[in-house]
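Structure record follows, encoded as structure tokens.
As you look at this complex, bear in mind that one protein chain is not there, while each of the others sits in place.
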Amino acid sequence: MEKVRSPKNIFVQGPISAEKIAQSISNHSSKTDIGGHSIFLGQIRADEKPEGKVLAIAYTAYEDMALEKAVEIREEIFSKYPLTCMHIHHSLGEIKVGEICLFVFTSSKHRKAAMQACDELVERIKAELPIWGKEILDSSATQWKVNT
Amino acid sequence: MEKVRSPKNIFVQGPISAEKIAQSISNHSSKTDIGGHSIFLGQIRADEKPEGKVLAIAYTAYEDMALEKAVEIREEIFSKYPLTCMHIHHSLGEIKVGEICLFVFTSSKHRKAAMQACDELVERIKAELPIWGKEILDSSATQWKVNT
Amino acid sequence: MPERILLKAFGMLAEKMGTDTLEVKNPGSSEVLKQQLLAQFPELKDMTFRMALDRKLLQADTDISQGQEIALLPPFSGG
Partner (left out) sequence: MPERILLKAFGMLAEKMGTDTLEVKNPGSSEVLKQQLLAQFPELKDMTFRMALDRKLLQADTDISQGQEIALLPPFSGG
């Protein structure tokens, strides 16, 4: 029988705290078949643009579509790599420079699967999830972020 | 002028706590040129061996040689990838199943450098640092760990 | 009574159009809808965007039925 996954919410209002990350790591200490965790964190950079310096990024998303797509990506990554766990958290709203806006966490028995899956997840999140970042500059201008 | 790095201690007595990891993440929020952090965590697995089930691993090291080698690896990775920060923490002593024994943390402006450097660091730590793990089994037998 | 469909716009597109939702008469297909929108909002001509129907990206011209959800998506920039 196919396992039906209901779209798990990946969105967090505001920045992702270090405490949340610590809690998430602690939650895995009872899973004694895990040998390696791979974590990627996206942090807001104070980029210098011709129009001013970035102070924050305000994230919006087409949430329903993003959650459906995230389920699809999760299933594809789970079927490709022997993972124990996979977690995706993305911020919505205004995230200031130095704060964390993306937290991707994969775990597996042997390290390679967790590392490769984490890299691939980050690439797919950036390319395939309908999320938009608007940079808020110190000139009080705004500018839509472009992923490279 | 060459920058002389004194061997930074990478060893921690006992397991690496989630709080230590959170603190390390928080310490980077003031570095506003960082866009991505990559973290690898090694966790002790309850492997089933013919001689019994793993309860813990006791780590020992040739500490002076490991610290010198870690400096060399750090410098090579720093010269290969445009990194902002790099941290290595490895446990010594008895680390129980489910606890963290290795914490590798790299940060960079763009995500790729942090991710690739983190992968390479973990490989080199396992292959090149004189550290040994002795598995403590539930049969009260012990067995020297072999890296694959 | 002609069918009405609901359009959602996101990011820079919503900003340029001045709204994030728009109710229009169903023109029957995504390509006709796109041409209608470019006529109504000439500023969209200089912008890159894709369309989604019921939360799936469209790859080619597709029929639109009543009750379906259409969205206009500028290039993604999450992460």
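Letters are used for the chains, namely A, B and C, taken in the order the chains are written, and counting of residues starts over at 1 for each.
Just so it is clear, a contact is a pair of C-beta atoms (placed from the backbone, for glycine too) under 8 Å apart; a residue touches a chain by one contact, two chains touch by 3 or more.
Just so it is clear, the model here is predicted, and its values are computed rather than measured.
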Chains still shown that are in contact with the chain withheld from the display: B
Touching the absent chain when the full complex is considered, from B:19, B:33, B:51 or B:64: B:64
Residue in contact with the excluded chain [from B:39, B:122 or B:137]: B:122
Touch residues of chain B, complete complex, unshown partner: 42, 59-62, 64-65, 68-69, 90, 101-102, 122, 125-134, 144-147
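Here is the rule we go by: only the chains that are shown with their structure count from here on.
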By mean Cα position, the chain sitting nearest the middle: A
Cα-centroid distance, chain A relative to chain B, in whole angstrom: 23
Touching two or more other chains - residue numbers and ranges from chain C: none
Sequence positions of chain B contacting 2 or more other chains: none
